[in-house]
Structures are given as C-alpha cells and as structure tokens.
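A protein chain is absent from this complex, but the other protein chains hold their places.
And now, subunit A:
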Amino acid sequence: MPHILFGRSRELEIEITEYLDLVNRGALTFKRDLKRYIQKDFNLFEESLTDIKKIENNADEHQKDIKYKLYKYMLIPESRADVLNIIEEIDTITDLAKEVIYEISIEKPVIPEELESDFLELVENSSEAVDMLVKSVRAFFEEISQVNDYVNKVHFYEHQADKNEERLKRKIFSDQCKEIDIAYKLQLRYFIEEIAALSDQAEMVSEDVSVAAVKRRI
C-alpha cells in the first residue's frame, strides 16, 4: 500500500491538470472552427476538422485514468465523489463541442451575412463560459477562495449567450429574414441552440463546483 504511506496524489494532480487543459483546448478549437465556418473559410474549416475529435478522444482517455486513480489514492470519499461528478459533467462539454462541429460539417447550414456578427458573438460568449468554468475547476483544486469569482463569470457569459441566442432567433423569424425558407430557419435555430448549449452545460457544472467548494470550507 505505498500510496497510503506516501500519498502519491501528485500523479493524479498532473492528470487532472492535463485533462482541464484539454477541455480548455477543446473550447478554443470549437471557437476557432466556428469562426472559420461563419466567416465562410470552409476549406480551412474542413482541414482542421479532426482536431476537435482528437482532443475529445484524448480527454476521454484522461477521464478514464482519473476515475481509476481517484479510487487508487487516499482521498476523502466525499471529495472523491465530488471530483468524479465534476470531471464527468465537464466531459459532456467537449463531447458537445465535437458534435456541433461535425454536424455543421455534415449539414453545412447557410449562415446569412447579416447574422454573422451575432453568430460570432454567441460563439465567443459560449466558449468564454467554458473557459471560466475550467478556471473555476482549477481554483477548486488549487485556490478554493477564488472559485466563486470564476463561477460568477460563468453565469455572466451564460447570460450573455442566452441573450445572443434569443436575438438571433428573433431576427431569423422576423421580416428581416423573410426570404429564407422555413426549413433553413429551423436548421439555423437548431445550431443556435446547440452552440448555446455549451454555455448552459458550463453553468450547470459551475453550480456543482460551487457547492463542492462550499463543502470544502473549514
């Protein structure tokens, strides 16, 4: 039982840090790919399509390792359950990001020029929410007093993304876009909701992080 004597949690610490790096990179790649698509840089978008998949696969591997190590090392059972929950919930964000990029590549929705800036703003806010979530999780492990600051920022960006989502939908279904066929409108609505779902999921996980942090205060 060497881990009981020496508490080699260092290995697990590194694994978690790497995992969070991947989630972060996933959000950045998601932002980069969508920007390329929205700005009609389709060739570049298709060229880098597999990036997000690689990140997602890599994150899955890390997640499995973390699960195993969480049980191997001498951790407090309650915080073990909290850490496991956070790691699992965060993983759905990377999955979602990959799904959106691949579906866009398959369906190739047409984004009208007048909606480009709104789409870019939505993507920006959604990925910013994920970025803040990753920071809050890092703080949960390394500097618990900072957790709330980041959780508040997640809320802020999620709220902004919600506003973008509503504005976009209203525009699409208004007279401004009356020349667009209803089928395309519904397709656009679907992608708007999918992009915004990233920030919703980030907000949900940030709530768990916040509760787990409260439990850890003396």
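The definition used in the following text is that a residue touches a chain if its C-beta (ideal position, glycine included) is under 8 Å from a C-beta of that chain, and two chains touch if they have at least 3 such contacts; residues count from 1.
Just so we're on the same page, contacts and distances are computed from a predicted model.
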Absent chain [UniProt protein name; select from "NADH dehydrogenase subunit E", "Inorganic phosphate transporter, PiT family", "Molybdopterin synthase catalytic subunit" or "Sodium:solute symporter"]: "Inorganic phosphate transporter, PiT family"
Sole residue of A:Glu107, A:Glu142 or A:Glu166 that reaches the chain not shown, by the stated touch rule: A:Glu142
On subunit A, residues whose C-beta touches the chain left out of the figure: 7, 9-10, 12-13, 16, 73-79, 83, 140-145, 215-218
